[in-house]
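There's a structure below that I have some questions on.
Shown here: the complex without one of its protein chains, the others still in place.
Chain IDs A, B and C follow the sequence of writing; residue 1 opens each chain.
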Amino acid sequence: MTRAIIGYGGTDRGPVGARADMTTDLAGIELPSPILTASGCAASGKELDAYFDITAIGGVITKSIMLKPRAGRATPRMAETPSGMLNSIGLQGPGIEAFIEEDLAWLESRGARTIVSIAGETVDEYGKLAQKLRNVGGFEALEVNISCPNVDDRGLVFACNPDSAAAVIQAVRRNSDGRTPIFAKLSPDVTSIVEIAESVVRAGAAGVTLINTLLGMVIDTGTMRPALAGLTGGLSGPAIRPVAVRCIFQVRQAFPSLPIIGAGGVRTGNDALEFLLAGASAVSVGTSIFNDPSAPMRIHDELARLVAERGFARVSDIVGHAHRERDAIVTEAQADPVESPEGAPASDPDDELSAWDFVRE
Amino acid sequence: MTRAIIGYGGTDRGPVGARADMTTDLAGIELPSPILTASGCAASGKELDAYFDITAIGGVITKSIMLKPRAGRATPRMAETPSGMLNSIGLQGPGIEAFIEEDLAWLESRGARTIVSIAGETVDEYGKLAQKLRNVGGFEALEVNISCPNVDDRGLVFACNPDSAAAVIQAVRRNSDGRTPIFAKLSPDVTSIVEIAESVVRAGAAGVTLINTLLGMVIDTGTMRPALAGLTGGLSGPAIRPVAVRCIFQVRQAFPSLPIIGAGGVRTGNDALEFLLAGASAVSVGTSIFNDPSAPMRIHDELARLVAERGFARVSDIVGHAHRERDAIVTEAQADPVESPEGAPASDPDDELSAWDFVRE
Amino acid sequence: MPHQVMGEALDVRRAGSYFVLSLTAPGISEDARPGQFVTVAIGGLESSMLLRRAFAIHRVQSRGVYGGTLEIAVSPHGLGSRWLTERRRHDQLSIVGPLGKPFSIPSRRVSCVLVGGGYGSAPLFMLAEHLRDNGCRVDVLIGASTEEKLFGVLDLKRLSSSITVTTEDGSSGETGRVTDRLAELIDRSSADIVYACGPMGMLSAISAITAKRRVFTQCSVEESMACGIGVCMTCVLPVIGDDGVTRMVRSCVEGPTMRGDRVRWADVGTIPADAWGAAEAP
Partner (left out) sequence: MPHQVMGEALDVRRAGSYFVLSLTAPGISEDARPGQFVTVAIGGLESSMLLRRAFAIHRVQSRGVYGGTLEIAVSPHGLGSRWLTERRRHDQLSIVGPLGKPFSIPSRRVSCVLVGGGYGSAPLFMLAEHLRDNGCRVDVLIGASTEEKLFGVLDLKRLSSSITVTTEDGSSGETGRVTDRLAELIDRSSADIVYACGPMGMLSAISAITAKRRVFTQCSVEESMACGIGVCMTCVLPVIGDDGVTRMVRSCVEGPTMRGDRVRWADVGTIPADAWGAAEAP
């Protein structure tokens, strides 16, 4: 399990194997890899650049930024859970101005591809964020984190109501340049993810990011109180991967040509492959970074081999492949050189054989 | 980690410690323990009786039974996931008649306490099941599994719609004796679990069971197809525990006196304690049985000690305890014998100390 | 009566591409019969793998220096089995067993052919000993894709009247599959009964051959199992009962040994439309 930090295009150390072309088209943006960092799990990429070349993966989705500086929630802000964790950071951040001046500028000078994630408490705030960003540019796409409480709607999360979700996307679209693709990041905590996806697509999202965290809670059995100061938190990590795969599969089935950024518990190239097969065009890596700071690079590398091993030259060719028509059904018995069991002995249970007097010892 | 099979009231082998009174009131039923087996994870208790005394735990919630014999879904029916699993059994079972004659009769003769779980495809089927059971008796409560596709509503799951959920509970209540408590088992795959809980309570449920599995999916990266024959499956196990705790906490907060059976990833006495603190009166153990067939007994035992260690004589006294008012806030600094930092040196960053010329090597 | 015990790893040794684990398993080794299996937990509370893995009981010793011990043959496949092969002496393992229905043993002195594919030959050791002790003739036929994946050739030679080995790549024995040699061996040994353990495709093909010759056949099937003890219903396959009705039968408690002529091999992985409780066509 030695984790080598292999630069993109660097030397393979494992058994020499083919690597697929990892170039990815995401709603018209060309990326050198489908592997991205997930919002809130990589800050703005600077710290991770010490562990791998941040320009060698597909890109960085930055921590959701708000209009004003924000101190976030009280601590404790996290609790470990089986194969996952809860977080309740509360969107701590420097506000859009400082973000543009420092973080976005650093990413641009470093040559990384950036997807800027924005978050607000009112529809209007999202619009203002889009406007400010439109004026500066220097990023590939917008991801709109709508898993935020809507202060104008009794604190109900935008992503849990198709109308609020659509209103946010419309506001962002109206205030951005019309060329930059907008991804709506959806919450899995809804009765129908397809319904929400439909409403944001109608509102002008170029694609969707699936999934944000699940609402969860841990009680500290020592203090006998909720473990997080914010009571509930967002569940992430491999624990939620099957929920993410299901959401991606469902949305892909409903909208076969909609670009999807997958997220939720990706830890290995094999997990990323699972997301692509389900229908994601790109995959973002979040919580696994906390376990392995070079995870995005490692996953890129593992994925390149797995795709090639399956006979695909380009990673893009495998996207949505799990949705293909069933192959003609050939059972192993039929495929075997031995003649198939005609005369159906199975339907003849009362023959001489059963007369045999077997005694169990 | 030696797992001793200790009968209820049996000898403790560990360091002698007090054990709490585990008697539990669940919507008027008295149980010797809050620990139950979860529906579908213990069949009808017979197989588990080889690993521990099935009468020593609170009771058995039987595998959801339908009106007619049912072959279930095609295989593969399961996939392991990080700290969990997916299942798509499809309610395979012998039908209510055979269930009453064989399973229920066995449980009664064995002296176990039984909660019968029922499932149907139409509102009418649920009513018929309740009627048949009413005529025979021999069980303590009904659990109504409403996480089934409603054939009269385009296959939408009853538990995902407050009206369908209520209709099922009404039908069951009308057809049962009015004394036997009815628990509605809810799905977490909804935008608001409190909304669904409210509607089943209004419809006459004595309590709720929280939670059933989350809808999930795994893609087999070898075949590049969904791993389960049924495509999607139900996610269970410790992975979903934080979601279960959150649902229990939310429903308890909304309906402080509503009896709740908790379920979802309970593996240790500490996990069961977490559920009780969040507001569950009883806790059912499901997937963990596959890991440890004597888990319900072990968990009962661990819980009895943990509750006593916290100074509670009765397990029932700890139910919902995480909802108590905040204690007067005493910070550690104030509790310390040392005088508290008056004169707030912290607000004085510009004093002589900072003039010190520290050089980092 | 199954036991749930903590066992200790006594030894982990390589055998071709497999690993043989010797474990103490008090109670289990004493009660085990040929064809039964055990399940082993993968790690403790810190493990993300909840499901036990099933392994055919390869050999048992009930009165060793360590009390009862048993051996399993593990093929390193995914994360769980690989974790097992990395155990070291003195590591503790949680073991449940013996589980499942053992092979039926003939009450007369008959001629038996034992067929094993890959690690499928592991449970044939106990069976061969048992049959020989009962005075039966035992001929063994084992095969694999390549030499490394043959299991226990030398030991099985000692336990049998004859041994035939096949590999698909010809690296050992005859080139081909066990099914290429089975008919001939049945005829040569005048077999009354065939026992088979290996991949489902092999069992299906064997059952077809033996059905034609009307030779009684018992197969040990391998379906994915969540519980291994009969409570979860994940491990079912379509089997015809004495009453002629097909039911979805749990292979962990009503198997893993099953009559080859009763399993509806071509329908494994489906719910046949005529199965008991099958949904009417939509």
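Basically, contacts are C-beta pairs under 8 Å (C-beta built on N, C-alpha and C of every residue); 3 or more make two chains touch, one makes a residue touch a chain.
Fair warning: this is a prediction, and the values are worked out from it, not measured in the lab.
S.K.: Quick one: say which of A:P162, A:P226, A:P293 or A:G320 touches the chain that got left out.
M.R.: Candidates A:P162, A:P226, A:P293 or A:G320; residue touching the omitted chain: A:P293.
S.K.: Using the document's contact rule, name the residues of chain B that touch the chain not shown here.
M.R.: 82-83, 238, 331-341, 343, 345-354, 356-361
S.K.: List every residue of chain A that touches the chain not included in the displayed model.
M.R.: Considering the whole complex, chain A reaches the absent chain at 1-3, 5, 40-43, 47-48, 50-51, 63, 68-78, 80, 82-85, 87, 89, 92-95, 229, 237-238, 267-268, 287-294.
S.K.: Contacts of chain C with the missing chain: which residues?
M.R.: Looking at chain C, the ones touching the missing chain are residues 42-43, 45-49, 79-80, 83.
Please note the rule applied: only the chains that are shown with their structure count from here on.
S.K.: Scan chain B for residues touching two or more other chains and write them down.
M.R.: Residues 82-84, 237-238 of chain B touch two or more partner chains.
S.K.: Would you please write down the residue numbers of chain C that are in contact with two or more other chains?
M.R.: Residue numbers touching two or more other chains: 48, 268.
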